[in-house]
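Worksheet: the structure to be examined is printed underneath.
Shown here: the complex without one of its protein chains, the others still in place.
For reference, chains read A and B in written order, and residue numbers begin at 1 within each chain.
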Amino acid sequence: MTSLRNWRAPALSMVVFLLMIGIWHALTLPKAAPPAADSEYAALVGAAAASGQKSAFPSPADVGAKIWQHLQEPFYDRGPNDKGIGIQLAFSIARVLTGYLLAALVAIPVGFLIGMSPTVYRALDPYIQVLKPISPLAWMPLALFTLKDSSISAIFVIFICSLWPMLINTAFGVASVRKEWLNVARTLEVGPLRTAFRVILPAAAPTIMTGMRISIGIAWLVIVAAEMLVGGTGIGYFVWNEWNNLSITNILTAILAIGLVGMLLDLLLARLTRLVTFPE
Amino acid sequence: MSAFKDPFNPGVKLGCGCGRHSDQAAHDADLATQTSDTEALGNRVVEAAVMRALFPHDATRRRFLNAVGASTAMAAVSTFFPMGMAKDVFAQTGPLEKSSIKVGFIPITCATPIIMSQPMGFYGRQGLNVDVVKTAGWAVIRDKTLNKEYDAAHMLSPMPIAISLGIGANAMPYTVPAIENINGQAITLSIKHKDKRDPKSWKGFKFAVPFDYSMHNYLLRYYLAEHGLDPDKDVQIRSVPPPEMVANLRADNIDGFLAPDPVNQRAVFDGVGFIHTLTKELWEGHPCCAFAASREFVTKMPNTYRALLKAIMEATAYAAKPENRKQIAEAIAPANYLNQPVTVIEQVLTGTYADGLGNVKKDANRIDFDPFPWHSFAIWIMSQMKRWGQLKGDVDYAKVAREVFLATDAARLMREVGMKPPTTTTKKFLVMGKEFDPAKPEAYIQSFAIKRV
Partner (left out) sequence: MSEPLIRVEGIAKKFTGRDGTSTTVFENLYFGIEPGEFVCLIGHSGCGKTTILNVLSGLEQASSGYVFVGGREVSGPSLDRAVIFQSHALMPWLTVMGNISFAVSSRWPEWSDAKVREHAQKYIDLVNLTGSEKKRPAELSGGMKQRVGIARALSIQPKMLLMDEPFSALDALTRGVLQEEVLRICAETRQTVFMITHDVDEAILLADKIILMTNGPQAKIAEVVVNTMPRSRTRHDLHKHPHYYRIRNHLIDFLVDRSKLFAAVSAEFDPRHPPLVSPGLDPAEATVLDPSRPQGGGVTPLAAVR
């Protein structure tokens, strides 16, 4: 009975999936078209245009075939503007991780400082409040102008968007470390550095990790847009390049890949969060 | 050398196509042995071009030279034109300062010479290892070039003028050593407007052009204004990156666009739009895109610049021959370059194309390749910038044209690769039947009924 219940959710998932694919398939069935007027003309235009229609949205089978094609050869490299989807994803992930880790290197110490000192907190709070809501992409022209390098600019945009959730959560986590734990450290005459690493850090770790999890999600959202903007490499560039070619099948493939990688990054961070979380 | 059409020699007679030889046979023979006296020739060529630029009319120049004498003229000219610098660029053919370079491009057929030089080996022949990097939009290509991420780039020909004048960007001396292509644009309308072929019925239309500082913008405005529509009041003109144009047309966000190819042909290929008219019908031989580099690159890396430009010139010469076009189409269509179906590119380059209304049209000059950066092109562009209010105040048309459009370098290299550069840097031409005289840009602007000045 329980085993049956365990299967219910996956079965429902499967039904939803098949239903969606089915609707998609039905909507993209080729329409019966009048024969092309002129074979010479037909040879010069797409199949849909030859019969006087607009090119159609791809069917699930088209997308499936494209995904299969990408899976066969995910890491090909045919010049600076044409690389396999695997390589593009790797570029994006590398950018996200670089910007993200740099942000962590800044946000966690600064967050610590802000969390430990109400004065610093009050002094920096207005800046954080103003800077936080700025769309990361709004930084792009400024970054390009000042950093004078598009890939550094993309990393900077990731840096700036991952910074705030980590900073705010670290400050909050540190500020709300239970006073009794700090008192224990004080009565044991524990030095400030040892207190920071052995008491405050582990106590604030779950909150900090939550901030890091929010950040990685935002960073992954932003990288696609940033790469669409500056181009060159990365999954965002891939989407842009295929949009250029009006290849909806490739774009759908990329969307799927973006979603999967985003999910994996989130799962990874969730796993790490669980490692540092303690039940009380 | 005796027959060299020296503008300092008041009594010279006309010779071969390039103007340096008494006849075509001498021209060809000289090309073969050219390297021996390259330097001396270079000096002469530079000086000659400068003289021509300053005194575009042969009669005026001759009178001036007769009056003061050639050496005095040279000295006088040198005081306000850095002749030494211009000559240095071509004086030596020393080792390349940098062999690995990056050139940015926008995936449109205008960039054909820049792109094809990579797969077809024109860069390699000059000892250059060039990465041609696809770029998302004109603003990005501008910023990446200003940031020196790119050593040179594919730009819309008005852009280097705008950058040099500091319009829409921080002023920075910029140059156009070569025009990429002439013609090759079209006005495409949404398929739902296939019965509205008269521009007078376009009131309220939304049009897209690739960029504010583009020939497309100026040509579309010109075309609309000639048909009595005020481009600022009767229609909307938006700046949309070329790759997004077909998607927008499909989504009915716009009614049409004046765009570079393959965008027009792609709209036809996908059954979304039809080609209303090619821009060559507006102005036969108009420039579109440019090969652009900062003045800093030109002066600091003269050998690299020269090699790069030579590769572009050779590619342009190759692309100018109709029999090569199919091969080029196949080379530049893959995902690494234009990322389009080969047939779309082929239709653009060969001029045998579907118009989107069921007709197959043939026009061998749909796009053509001629690298010579006519100063009169620059002056026309500035006249339109001023006409539509982008450029305010007085401008020294001839000076800006001279500084940005490097006709001298282009002419020299064109000769080296066997092309025939014109002997002057300015010419009159017709735009929709109306004559443009580069000597009188202000009067030209004033002659229009619809303008913003």
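Criterion: a residue touches a chain if its C-beta (ideal position, glycine included) is under 8 Å from a C-beta of that chain, and two chains touch if they have at least 3 such contacts.
This one's a predicted model, so the numbers in the text were calculated from it and none came from an experiment.
Visitor: With touch defined as in the header, list the contact partners of the absent chain among those displayed.
Guide: Missing chain, whole complex, touching shown chains: A.
Visitor: So one chain is hidden, and I want to know which residue out of A:56, A:203 or A:265 touches that hidden chain in the complete assembly.
Guide: Within the whole complex, the residue contacting the unshown chain is A:203.
Visitor: Give me the chain A residues in contact with the hidden chain, please.
Guide: Residues 178, 180-181, 183-190, 194, 198-199, 202-203, 205, 276, 278-280 of chain A touch the chain that is not shown.
In this section, only the chains that are shown with their structure count from here on.
Visitor: What's the distance between the Cα centroids of chain A and chain B, rounded to whole Å?
Guide: Inter-chain centre distance comes to 41 Å.
Visitor: Which residues, counting only chain B, touch chain A once they are in their complex?
Guide: Those residues of chain B that touch chain A are 107, 118, 131-136, 140, 143-144, 146-149, 191, 243-244, 246-247, 250, 266, 268-272, 334-337, 339-341, 343, 347, 352-354, 356, 358-360.
Visitor: Where on chain A is chain B touching in the complex?
Guide: For chain A paired with chain B, touching residues are 37-38, 40-41, 43-46, 48-49, 52-55, 78-82, 141, 144-145, 148-150, 228-232, 237, 240-246.
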